[in-house]
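Missing here: one protein chain of the complex. Every other protein chain is in place.
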Amino acid sequence: MFGDYSLGDLGSIFVMQGFAGLILFSVYVLMALGLAIIFGQMGVINMAHGEFMILGAYVTWMTSNFFQTYLPSLFSGYFFLAMILAFVASGALGMLVEWVLIRHLYKRPLDTLLATWGLSLMLQQAYRSVFGAREVGVELPQWMLGSLHVSDSIEVPINGVFVMCLTVLITVCVAYVMYKSRWGRQVRAVVQNRIMAGAVGINTEKVDRYTFGLGCGIAGVAGSAFTMIGSTGPTSGQLYIVDTFLVVVFGGAASLLGTIASAFSISQTQSTLEFFMSGSMAKVLTLLAVVGILMLRPQGLFALKVRK
Amino acid sequence: MTDNRFFNRSELIGILVLAVFLVVVLPLTLDVFRLNLVAKYLTYAFVALGLVICWGYGGILSLGQGVFFGLGGYCMAMFLKLEASSVENTKIQSTPGIPDFMDWNQITSLPLLWQPFHSLTFTILAIILVPGIFALIIGTAMFKRRVGGTYFAIITQAVAAILTILIVGQQGYTGGINGMTDLRTLKGWDIRPDHAKIVLYFFEVGLLLACIMIAQFVRHSKLGRILVAMREKEDRVRFSGYSVANFKIFAFCIAAVFAAIGGAMFALNVGFMSPSFVGIVPSIEMVIYTAVGGRLSILGAVYGTLLVNFAKTSLSESFPELWLFGLGGLFITVVLAFPNGLAGIWGDYVQPRIDRLISSRKPKPEGWTDNSVADGAPAE
Amino acid sequence: MLVGQQPREFLLAVEALTVSFDGFKAVNDLSFYVDENEIRVIIGPNGAGKTTVLDLICGKTRATSGSIQFRGKELTRMKENEIVKTGVGRKFQNPSIYDDLTVFENLEISYPRGRSVFGALTFTRDAAVRDRVHEVAEMIFLQDRLNMSADLLSHGQKQWLEIGMLLIQDPDLLMLDEPVAGMSVSERAKTAELLNRIIKNRSVLVIEHDMKFVEDIAHKVTVLHQGQILSEGTMDKVKNDPKVIEVYLGH
Partner (left out) sequence: MSSNKSGVLMSDEANKGLLSPLRRKLLMGMAAVPAISMLPRASFAQTPATSAVNTTGLAVTDTEVTVGILHSATGTMAISETGSIEAEKLAIEQINAAGGVLGRKIKFIQEDGASDWPTFAEKAKKLLVNDKVAAIMGCWTSASRKAVLPVVEQYNGMLYYPTFYEGLEQSKNVIYTGQEATQQILAGLDWIAKEKGAKSFFFIGSDYIWPRTSNKIARKHVENVLKGKVVGEEYYPLGNTQFNSVINKIKLTKPDVIFTDVVGGSNVAFYKQLKAAGIDLSKQALLTISVTEDEIDGIGGENIAGAYACMKYFQSLDNPNNKAFVPAFKKMWGEKTVIGDVTQAAYLGPWLWKLTVEKAGSFDVDKIAAASPGVEFKGAPEGYVRIHENHHLWSKTRVGRAKLDGQFELIYETADLVEPDPFPKGYQ
């Protein structure tokens, strides 16, 4: 298939294709980070993860409308505020959900799956009732549209760069919070031994609530960022859920590094395959490969070897 | 001794009540349209029944039961579609005699995979064996490597996603997202008119009762007790000399076969099959039927399925825009407040009152309802 | 094939057994031998690798290297349920019984028949099964609790039930992990009596901390420390071994 093209063309296509893979990678990491915390650290299967993302997207949409109407002069910077608001809104909803629902189910992880599925149905309908069944279009500031012109055949999408930077930033923050801060140590202590952690004076209930809130908040930021590349509608969240879970599980549930590695391998596989075959078949083959590898190596890519 | 290998006395009463309800009460009180709806709901009850064994007893939550429902349904639908695509019926096509969707996709001869589905015997065997073997492969790969719990759930979910994309993408062979529609006759017998629907309904109820008996047999066998034991202390079972993986594979396979029978009955009753049953959403909904009925209750699975579906239909008829709130709320309430579902409510609140009523009139020896006393061991 | 040449000598021959978890060697180049009808007690401080040794023998943990021969069969490559079928039974540290089943059903599941899927489906509760269950139940002092749900038993009774579940398997090598831990004084005495009765005609490998109990039953004692054998021999011998005293009392 390459016979017809010049070497220069091919070179730039490989660069572009690599970049497409990197964008996909960033998207996967953003999707999966929140879930890696919730599922990986707390063992809660949050099927409403996509709906928390969409909440972030709707918050972004509302912020953009607000700025357009009342503060048009500041419109170019609204996105940063929107992301913070998305984090707060999704995080707060997450903490509420933890308090009402999740905390009763820590001993029954499979039941969290059912309960959060119910939650996701209710959230979808709530979005539909509040925002309407149609998709909403989030208007972006001008500087985020378009691309950087590198050469005649290489163009780098600005929103792609933005998503990548955001991914790096959030990953670093999460890594710091989970592995360096006192609070992160508490989270990990609770994960490893809830009773013992409680006994040494850690307020496990509070840690749980904030951990869940943090995971949901990151989902909100991801949703906010995805308004740049995807659609925002009541059911858009469902599009992400299988991919997200596979990324987390494939990486090895309790490992941040694993999540990143798995997002990287899945995204590169998929974007490479997409170049050689139709998108549908690429997706099928990627998923099959992931499932196949998980069958051979159920603990995922990175897993702590511990004596149980 | 009231017990045998299938049921004890109280279970016998329960099964009889259900049989009377399905065979006598519903057909007498519902018109054909509603009865056909019940028939559709009952096809999901097969799946729920399988989930009781696999999830309730075995502790293996599969979020991919739609895959098996779909495989069974597609096998049946392929047979029916071939029969509906006679040369005479399809003379408008550029290649008469093949299913319409193949014609639309420039396929000019019947694919090899489809050939054997001219035979009803083969089809019936395929309905059982295709999902059974598929479950065997997945189960062997997963359980031999001790993938369990949440991981298994997520992987089955991915399998459901893969199969959906495949079916939709290979539309020349599968009918794509439209599915296989306009199924008409079974061996020349028109499945569409009302009287056919009634016959199909009774046939399905018969099959369901047969599956209930199989489930009861499994439950009352030592295998049923091993499943419970495994769910609690997998290692203990393993170190009592059992191959835990084999038992899980068995439970998963039987659930798959039940689901496939349900799928095949669906194709017959509703007259078509589509990928919308294979995906994640229907698979999870099927789990909730089981949860509502009570994940440990074989009969509860049937009642749970009927209840949720009736609620869904009537809610969506009267409040089309609000039924998701109801359904979502139902999920949450059942999980939070009634983890044992309808059966739990019955066992905790209703049964004791009935017992008290009976025992106040004629005292019974302790524990006569307890199935575990079956061996006649001395009671305390 | 060094080990293969001395098959009839020992019931169990553990040689050069090593297992490491991410570099940490929980059991390090361990070798010991158990005779037919011998009662061997393994003692050692916490973290010495005692439970890991039992895990390795019954297949719960896979060895990194080394061999475990039981009646000449190599166990390290067998599956857990196959190891059980060759005649190794194992009791866990915490009572590991099925709370949702009755005492009778708990024992019945361990009855060595109908262990395949098909066998379990067609298993019938015949007179032989009932008699054997009643016999064992009597041995473990639970004959009048057969129809009780197992979660209602006391801690000690649960331990007995698990021992009973092993007895009904009739293993040639019985491995017990702290059988008297958490028991009251009277339960402890009853357990010692129970053990003394059931160890006849079989070999037993016991992990125990209770020295009084160990002295009562042990033929031979192995002292583990940091995954290696510190001392081995009769109770008297190891009690006076300066290395053992150092480990137990030193620092």
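As written, the chain order gives the labels A, B and C, with residue 1 at the start of each chain.
The rule we apply is simple: a residue touches a chain if its C-beta (ideal position, glycine included) is under 8 Å from a C-beta of that chain, and two chains touch if they have at least 3 such contacts.
Everything quoted here is computed from the prediction, not taken from an experiment.
Touch, as defined at the top, links the missing chain to these shown chains in the whole complex: A, B. Note that of A:71, A:100 or A:145, the residue touching the chain absent from this view is A:145.
Listed by residue number, the positions of chain A touching the unshown chain are 5, 9, 13, 16-17, 19-20, 23-24, 27, 125, 128, 132-140, 145-147, 149, 153, 155, 157-160, 226, 228-236, 238-239, 270-271, 274-275, 278-280, 282-283. Against the chain not shown here, chain B presents residues 31-33, 36-37, 40, 92, 94, 100-101, 104-106, 165, 168-169, 171, 176-179, 181-182, 192, 194, 270-272, 274, 276-277, 313, 316-318, 320-321, 323-324.
Just so we're on the same page, only the chains that are shown with their structure count from here on.
Of all chains present, the one whose mean CA position sits nearest the global mean of protein CA atoms is B.
With each centre defined as the average position of its C-alpha atoms, the distance from chain A to chain B rounds to 34 Å.
Chain B and chain C have centres, each the mean of its CA atoms, that are 43 Å apart.
Multi-chain contact residues of chain B, defined as those touching 2 or more other chains: none present. Within chain A, not a single residue touches two or more of the remaining chains.
By the touch criterion stated above, chain A contacts chain B in their complex at residues 39, 43, 45, 47, 101, 104-105, 108-111, 113-115, 117-122, 124-126, 128-129, 238, 241-242, 245-246, 249, 278, 280-281, 283-284, 287-288, 290-291, 294-296, 298.
On the chain B side of its complex with chain C, the touching residues are 217-218, 221-223, 225-226, 228-229, 232-233, 235-244, 246-247, 250, 367, 370, 372-380.
Interface residues of chain B, counted against chain A in their complex, comprise 61, 63, 141-142, 145-147, 149-151, 153-155, 157-159, 161-162, 165-166, 168-169, 280-281, 284, 287-288, 291, 321-322, 324-325, 327-332, 334-336, 339.
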